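Only a single protein chain was left out; the remaining protein chains are all shown in position.
Letters A, B and C name the chains as they come in the text, with residue numbers starting at 1 for each one.
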Amino acid sequence: MDSIALHPIEASTLAPQVDLLFYALLAFSFGLGIFLTVLVLGYAIKYRRGSKADRSGERSRNTILEVSWTTATALMALGIFLWGAELFLQRDHPPPDSLHISGIGKQWMWIFEHENGRREIDELHVPLGQPVVVSLSSEDVIHSMFVPAFRMKMDAVPGRQTQLWFQATRAGTYDLFCAEYCGTQHSEMRGHVVVMEPQDFAKWLASGPTVESLVQQGQALFRGLGCSGCHGPSATVHAPKLEGVYGHPVGLATSQTVNADDGYIRDSILQPKKQVVGGFDPIMPSYQGLITEDDLGKLVAYIKSLGNSGGTP
Amino acid sequence: MSLGLEQQPLETGLKASGELGVFVFLVSEGLLFGALILGYTVLRLSPGSDFAGASKELSLLLGTLNTCVLLTSSLAVALAAMWADGERANYARIAMVVTAGLGIIFLCIKGYEWFDEAQKGLLPFRDMSDRYPKASPQEHREFFDAYLVLTGTHGLHLVTGIGLMLGLTVFWKRLVRPAHTLKMAALYWHFIDVIWVFLFPLLYLVR
Amino acid sequence: MLTIRSAVLTYVALIVLVLLTVGSTFIPMGVGNSLVNLAIAVAKTALIGAIFMHLRKPLPLAAMSIFVLLFWLCLMYGFTLNDYATR
Partner (left out) sequence: MTIAAELPERGSYFAPGWRLRDWLLTTDHKRIAWLYLSSLLTFFFIGGAAATLIRLELFTPAGDFMTDDTYNRMFTLHGVVMVWFFLIPSIPATLGNFLLPLMLGAKDLAFPRLNLASWYVFMLGAAIALWAMLAGGLDTGWTFYTPLSTMFTTDNTSIAAVGVFIIGFSTIMTGINFIVTTHKLRAPGQTWFRLPIFVWTLYATSLVMVLATPVLAATLLLIVADRVFGIGIFDPAQGGDPLLFQHLFWFYSHPAVYIMILPGMGVVSEILPCFSRRPLFGYKFVAYSSMGIALLGFMVWGHHMFVSGQSTYAGVVFSFLSFCIAVPSAIKVFNWTLTMRKGSVTFETSMIYSLGFLGLFVFGGLAGLFLAALAEDVHLTDTYFVIAHFHYIMVGGMVTAFLAGIHFWWPKMTGRMYSERWGRIAAVTSFLGFNLTFFPQFILGFNGMPRRYHTYPDEFQAWNVLSSAGAVVLALGYVMPLFYLGYSLFKGPKAPDNPWGATGLEWQTSSPPPKDNFAEPPVVTEGPYKYELPEIDRPVDHK
């Protein structure tokens, strides 16, 4: 036994805020709980049969009392709700300068892939002090990425992309759990998050086994899967060009407009007939089941790079 | 829920208990179908999906015919319930047989449709999954998933209803209050009809 | 009280509504088609309920059952679709 867990380490910007709420709730709960316990025991003892306590006076109904404690409870509840919700809403707003990492849950391991293509399994290295967005997806069942030290958790849902973000505030190694029951070795689906000084992290990131960057791998897939046959510069098929698409609005055949974000590109690969670009026929086949989550991430990264640079491959 | 019921009359007994029981049961059934149709709704409303497009594959003619068959059976069972009291119980029994017969016709037509769709590889039977037309968009499969579940559940209810009708006809003389029982069964039959009234446009008419 | 006359009239009305709803599908109206279909389905239900199921003047408890069903369906659809609409 190493030590006894009493209080989880606070290692993210969110952790102290969540803990403040926790301890405030704890104080409130114990206050109210002990008050009620004392009241129950107090009444039980004071008014035990045969005691000398004064029992005169009307009771058994008191509307003012009922209304006032109902109101008090409602107000307390509202206060806690607002506090919890306010903190929660941060979830949707990662800072713009965040580092992006993609995470894939798979029975029973976590695969993380950095922007330069460095991959790691059951370990996640992140720099200290920089916000990190982890885009989560799953290859099979629902998993949930849980880092207690960051007070952060999010489900990885197959067929969808979810995300969580955090900003580490303390260097060290922290537990990473899968929190959603995912089959036989659910409890072995554990790993570590390693928070490093930014310069160490940069060194670590560069020192990895030489892997092609995500974008390059994506480009290879783009050719290998035959995407370039239609979407490439020399294609004869009438298909939309992908340069400069990412991050820009796209007009659909239904005369709606969507923003070409990660989700849209992903959907367009898996369910191409869902949101067809205006002026094109829905002729693209679906790649559902033909492409792994892993490869999908690379393709999306490549198409993103086309959008950012505006150049041609 | 209790508002306005404070002044309960001082009467007790089984009067109208059965009817309330049936209504509570139908509420329960309504939520069963409500939940299944919610699944359909979520899939259909998913943005940009051509889910409803698969409706074209269904036979509008047979669907319309079946709707009429079921509405006719509702008329028959309503008449049966009307004749149940008094001396025209034999009319009621005939009407019940007609009702059950129409129910069986409905199931035969439905069965033919399923058979036909299975032949075309449209129904999601696992052994036949390689016969799905590969070109058909994924949402079309989803549509047929929902179609099979909804019509299948409805069909099972209809089987129960037919059983009730035939059982009532056969055991009419042995029942303590056959007219009352028939009225309860009629409520159930109408309910099955109402479910179909909603399933028909949801499945057949969204082409 | 149900008579043969009212029953048959209701039945004819129901069949007419079926033909209407089927006919309406041949007029492309976009979302309008679904709304028309739904409205006709509600009308048919109302007819079946009011005449065949004798619910024109329902017992308070039968009325309450129907209200409860509709209300709970609203809860189920409302909260679930709220999630899908705001993702």
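The working rule: a contact is a pair of C-beta atoms (placed from the backbone, for glycine too) under 8 Å apart; a residue touches a chain by one contact, two chains touch by 3 or more.
For clarity, every value in this text was computed on a predicted model and none was experimentally measured.
Colleague: Report, in label order, the displayed chains that the undisplayed chain touches.
Modeller: Its contacts among the visible chains are A, B, C.
Colleague: For review purposes, identify every residue of chain C that touches the missing chain, sorted by number.
Modeller: Its contact residues with the unshown chain are 61, 68, 72, 75-76, 79-80, 82-87.
Colleague: Applying the definition given at the start, please give the residues of chain B touching the unseen chain.
Modeller: 1-2, 5-8, 10-17, 20-21, 24-25, 27-36, 38-39, 42-43, 46, 124-126, 129, 138-139, 141-142, 145-146, 148-149, 152-153
Colleague: Going by the touch rule given at the top, which residues of chain A touch the chain that is not shown?
Modeller: Counting over the whole complex, chain A touches the hidden chain at residues 1-8, 14, 17-18, 21-22, 25, 28-29, 32-33, 36-37, 39-40, 43-44, 47-51, 53-57, 59-62, 65-66, 69-70, 73-74, 77-78, 80-81, 83-92, 107, 140-142, 144, 146, 148-149, 151-155, 157-160, 162, 175, 177-188, 190, 271, 288-289.
By our rule, only the chains that are shown with their structure count from here on.
Colleague: Quick check: how many Å separate the C-alpha centres of chain B and chain C?
Modeller: Going by mean C-alpha positions, chain B sits 14 Å from chain C.
Colleague: CA centre of chain A versus CA centre of chain B: separation in Å?
Modeller: The separation of the two C-alpha centroids amounts to 43 Å.
Colleague: Going by the contact rule already set, what residues in chain B reach two or more other chains?
Modeller: 46
Colleague: Residues of chain B touching chain A in their complex?
Modeller: Per the touch definition, chain B meets chain A at residues 46-50, 137-139.
Colleague: Going by the contact rule at the top, pick out the chain B residues touching chain C in the complex.
Modeller: By the definition above, chain B touches chain C via 1, 16, 19-20, 23-24, 26-27, 30-31, 34-35, 38, 41-42, 45-46, 60, 64, 67-68, 71-72, 74-75, 77-79, 81-82, 186-187, 190, 193-194, 197-198, 200-202, 205-207.
Colleague: What residues of chain A sit close enough to touch chain B in their complex?
Modeller: Against chain B, chain A makes touches at 252, 254, 256, 271, 273-276, 286, 288.
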